[in-house]
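Showing just some of the chains, left in place.
Letters A and B mark the chains as written, and numbering starts fresh at 1 in each.
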């Protein structure tokens, strides 16, 4: 794991500056209020997320490293409803407003990372030079806001997905000119990532695909892709950018009928990278769940996308953060939160509430995960489960060279030859433990404390 | 809705009789202990389910009406692991042991309903008369246990699913002899349901299917099915059985490749019943979620199956029970809990813990659902959302005959012709409300009570 960089706390706080009162008026910095009783009216507080609270040796914000995704909610999009910061026109000014809104949201949520692609920053002009110019203006604009706020990118990447030029492939396109342009775009994006101090650089293989086997030279295409992966890494080294390279995995995103992607889930991405000996250059950006755990096991854990049902799923949050805690953190990666694209009409307050719910869900997960990590009984029962490997023949399986002949010998050694009996994995018990820990009011201890203090006081008073 | 029958409380309690200490030894009646702190070792108590506690005018057990499904976990099954009550042999004695284990489980969980099919009661003998005989023996055996315990069926049904004779259809089979046998089997099952006092009678259309259009007379098959639906209802009336007829819906159960079922989800079942004017005879047995809500809306809500991910899903539980509470209950139906079939090895304690988790999940859901129902602010905001229909033109849409010409007139009436503006549905807010209500420690009030009492005591003592 990378050493975790020291991060200056964002200049936030109750006294939000005027310039950050533009798009979410009347909404203050979201505070941690664990004891506020809830009614369906009030919700603009964190119940679990207390950024600076130390838990298991780190602040909560160091464990979670939450980031707000710039795209979709803030970038002009013709098919979504009009937003206060966005009349959906493809103008530089409209993009600037979206960026301002995102910084305001970060400030108000107390989040110090954003994340996004080059394509989320400027309108695609049909004039090449104008486009270059726009990009430069916007990067300076973002940089200025970053300096004002202390907020910076968790990751930045080249958008090789949404522009129609890449529909038949970026690095796996059949046209050298498009492959070349993709290379040029990544070069620029690496420079931007470096300039903005992005912790990581994201590469998405979403469009590396083929439509028909009949007109596709699979071998040639995939070799091009492998060659550029290495070329990108070399460029990063050359310009002295020391962010972590990430590859985006997209297990659940809808496929267009008839299109097959070369790299899709964690496994197709890693088997590609390993096939071409490229797995040392990249770590994987995954979603919570099995792929996250396999990424950790394979030493390829980069960063995590939290979207859709994962946003409010407490169980995948608990398992994820239990692994993060055991792993000692996941820097330089973190948790990137994606809120729905909001094609439906929405108020700014909806967006804030969505982020509060999501961040709070992972903060709650962290608190429970730490409990699980510290539960001596639980750890003991895991050890007990594998007890048969801790001595004798079992330990030989763990530690020495064994052969199938040795296995036979073990089986035949038994006086009465017999079949081994399987035992319960206590699956229901595991589910109960997680559910009960989740249910156990985290504030229980808080009230218990008050109660006990009262009791003591009572006893004290009575003694008098 | 049916009037809710008076139910004698099952003879349970701490003093469990010796005969109910067979398969779950060392496990007492599961008690409600809301305040017991949790560790990963202890779990054999309800945190939320307090059967006799009145909440919103009824006992919790009246709201939930939980039932244990006999099949799978208790019925001998060659492909599952051996259980204490089941060596998987196809003997009458082995079936009896499974039934005894189920009654013991009901007693210990404090659940007063079981549910099952005729096929779960006896081994399929290849000798017709022996089979009849076995069935009679078992029914008497079950009846005896019912009398001892006060436990009875929430529903009973004819298993037209698992016997290979029905693979190509029960009532939609191409062979008159099989159709006839299905009729005979249902006749017997109705008698059993009547004898055992089952609240409902379940019919599963699972095997009513076709494999190939090329050799199938769809019209003939579906007419046979419709005819038998009516015939079954007539038989029920004839024998004076007054249980509710239910049709099983099976939206998610795996389909064999190439097989198409006539009736599958709530909608295919109801459109079939409505097509043949049979929807007055049946109510639907559904799963939590959209189909449950549509069943209620269409006046076809019968009973609910809780299985797989629904067992521990708090959100679908909350929405389901909110509707049940608003509906004034769901008798004569209830919640049937299905635990995994346990092909994997397991201990009896696993099974108990699985049921505790599931029942507790729905008990917690009930407590939250009642809060939502009583949340004046929430109810007001729903009303506000539809405010435009409460007066003027909007009220005409609600209450009178209108024409599209009236719509045009309304649009043209505006001085400046314009498009209506959509407004936010506050989806994020709704998600937050449910999450926050779930998080809000249900015992908060409990501790607050203790705390306030302590405070009062303190004040009282101080005053002295």
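FYI, contacts are C-beta pairs under 8 Å (C-beta built on N, C-alpha and C of every residue); 3 or more make two chains touch, one makes a residue touch a chain.
As the structure is a computational prediction, the values presented were derived from the model and not from experiment.
Each chain in view is the same protein; 2 are placed here, and the whole complex, as held in this structure file, contains 4 copies.
Please note the rule applied: only the chains that are shown with their structure count from here on.
Each chain gets a centre from the mean of its Cα atoms; for chain A and chain B, those two points are 38 Å apart.
Here chain A touches chain B in the complex through residues 37-41, 43, 47-48, 81, 312, 339-340, 344-347, 349-351, 353-354, 356-357, 360-361, 364, 375, 377-378, 381, 421-429, 431-433, 435-437, 439-444, 447-448, 450-451, 454-455, 457-458, 461-462, going by the rule given at the top.
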